[in-house]
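The following block contains the structure, expressed as structure tokens.
Note that this complex is displayed minus one protein chain, with the remaining chains in position.
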Amino acid sequence: VTVVGLSAGDVARLTGGDLVGDPTARIAGVSSLERAGPGDLSFVARSQLVPAFERTQASAVLMLDTLREVDNGRTIRIFVPNPYRSLCDVIDRLHPRVVVPWGIHATASLGAGVSWSGRIAIGANSVVGSRTTFGEDCTVGESVCIGEGVKIGARARIDVNVSVAAGVHIGDDVVMQCGARIGTDGFGYARAGTGHDHVPHIGGCIIGSNVEIGANTTIDRGTMSDTVIGDGTKIDDLVQVAHNCRVGKNCLIMAQVGMAGSTIVEDNAVLAGQAGLAGHLTVGRDARVAAQAGVIGDVPPNATVSGYPARDHRDVLRQAAAGRRLTRHVRTLERIARKADGL
Amino acid sequence: VTVVGLSAGDVARLTGGDLVGDPTARIAGVSSLERAGPGDLSFVARSQLVPAFERTQASAVLMLDTLREVDNGRTIRIFVPNPYRSLCDVIDRLHPRVVVPWGIHATASLGAGVSWSGRIAIGANSVVGSRTTFGEDCTVGESVCIGEGVKIGARARIDVNVSVAAGVHIGDDVVMQCGARIGTDGFGYARAGTGHDHVPHIGGCIIGSNVEIGANTTIDRGTMSDTVIGDGTKIDDLVQVAHNCRVGKNCLIMAQVGMAGSTIVEDNAVLAGQAGLAGHLTVGRDARVAAQAGVIGDVPPNATVSGYPARDHRDVLRQAAAGRRLTRHVRTLERIARKADGL
Partner (left out) sequence: VTVVGLSAGDVARLTGGDLVGDPTARIAGVSSLERAGPGDLSFVARSQLVPAFERTQASAVLMLDTLREVDNGRTIRIFVPNPYRSLCDVIDRLHPRVVVPWGIHATASLGAGVSWSGRIAIGANSVVGSRTTFGEDCTVGESVCIGEGVKIGARARIDVNVSVAAGVHIGDDVVMQCGARIGTDGFGYARAGTGHDHVPHIGGCIIGSNVEIGANTTIDRGTMSDTVIGDGTKIDDLVQVAHNCRVGKNCLIMAQVGMAGSTIVEDNAVLAGQAGLAGHLTVGRDARVAAQAGVIGDVPPNATVSGYPARDHRDVLRQAAAGRRLTRHVRTLERIARKADGL
């Protein structure tokens, strides 16, 4: 990765920030407050980071613009409303994206009628089924398996060892990290005597635009209808999305979350790590499901739920506190109750 | 996927159902009650679906035969005892299985002494170790890695990117979905000074007939004995089965379940999503383990357990309800207890 230097003044211009300090100082890299050295840019996005800022060796920081009064007497400060977001723009300039080797590797296998717009990169040993189409500037890594009749939008980044089943539809600007499995058969069985017969999965799997899917995550196709992931939703590693789930727009779904079949997650919902959702329920718009929560009924819009079975997070905290208080008096309360029962 | 049309009468004959309505009506597809349109067949398997049936645009439904009196005045009804099961048969007729391209792709690598009966399909870039044997009509996708000396029965479907380690035994009619890892080394270490020495895993891994294994699921081989999955057991995505586990017949193991080493799951048990089983315990026949339950001791046959540590589900519900009731009175009970303690 080539590193192109910027000046502190360049950073201020790039981010629209308000610079206090030497605009000619060189910025060659980006690092956290603790690890930064001379030439590094860091960031102070919350007041809790002020102590680390006092000790940092960074040459400059992007600082939340409500922290105007914070000064350690040596570090250049560039005030912006969203330091983390601004930092992303600086990183993009300092670390230009890897140059993609456009073209199709000699060992890739393409079925009949595969088509694409403009440029495409397909890595070694990847297989693309017949009639699959790509938009412009897609990059497909090595050992990727894409089935027949898949539709993929522009600028998809499909990392190594991903598999996409036949007939999946994928929007623009989608990222699928290593080992993601898209459009696999769902876990749907009908009782047949003492055993279970697999229900044929003839539904589809539709991934919106600007969706990102983490490593080794699995998204099953629908049984008769479709599994749908809405535009802008981001999914972390090792997540399971079962058949017929419909996830809205701009949701955040963290690592190891599991959703059972036919569940609906509305726009902007946040599902924290290892949360589990039973099937056939709805998590409302802007709801937040805490880490490890077990959701077994509908969650209203804007609610924050935790625990198992998941319920309002404040109730959970209140009940846990009450439990701890009663625990201290358990012997006394038991004695009182036994005496009362005995009367 | 080619769609072959049926008449409503054909559907009744195929399912052994009792038809009320026009037997000549054309059925071209299958869909859920909400999404079905003219020409679609849907199903009413529970009385809870009757309101959706009232509004459906489906041309015909497979309906539970205890719902004889349910009629919306327009939809053809075909009464059967198990509508979901019957629907599978109709789907199999309407959507004939994809035609498998029998043969071995030029880029597949087969070791010495690989053998099979009748037909076989092996996809691009797949590798099969020496002395591995297949029954008839097996299909192996692309980028599959199968080790040496593996025994695979008839009609196996091994999807893309699966790996099967050396010496694994697999029965007939097994499905392994993308990214499943079968026969990997278990997590067994012996203390060695301040560190840990890996215990050599010389045991096997035996997968019965009619077993289905989900995407990115991992099944470790045994340490000295075998890891065993019984006939007819179905395993969902992202499940972990550790070394020496023995799973019985016709079990259902849902997504993200984890089993620690040497645990036994008896026939027909159901483990719901994200449940965890500690090692060296037994879950009895026909037991049900609720989603996210943490099982740390034996579960008797036919029991239903939930929570952590997992215990009888009715007890869990009762205790949770009692907790909520006492919470309401926490201040009063605390005051009473303090007064009693003070006396």
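Chains: A and B, in written order; residue numbering restarts at 1 for each.
In this section, contacts are C-beta pairs under 8 Å (C-beta built on N, C-alpha and C of every residue); 3 or more make two chains touch, one makes a residue touch a chain.
Keep in mind the model is a prediction, meaning the values are calculated, not measured.
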item: Residue in contact with the excluded chain [from B:A28, B:C145 or B:L281]; value: B:C145
item: Which residue of A:E136, A:D197, A:D237 or A:D312 touches the chain not shown here; value: A:D237
item: Chain not shown, touching residues in subunit B; value: 107, 109, 125, 127, 143, 145, 161, 163, 165-166, 179, 181, 184-185, 187, 189-192, 194-200, 202, 216, 218, 220, 224-225, 238, 240, 242, 256, 258, 260, 274, 276, 278, 292, 294, 296, 308, 318-319, 322-323, 325-326, 329, 332-333, 335-336
item: For subunit A, residues in touch with the removed chain; value: 1, 30-32, 34-35, 82, 84-85, 87-88, 91-92, 95, 98, 105, 107, 123-125, 141-143, 159-161, 175, 177-179, 210, 212, 214-216, 232, 234, 236-238, 250, 252, 254-256, 268, 273-274, 291-292, 307, 323-324, 326-327, 330, 333-334, 336-338, 340-341
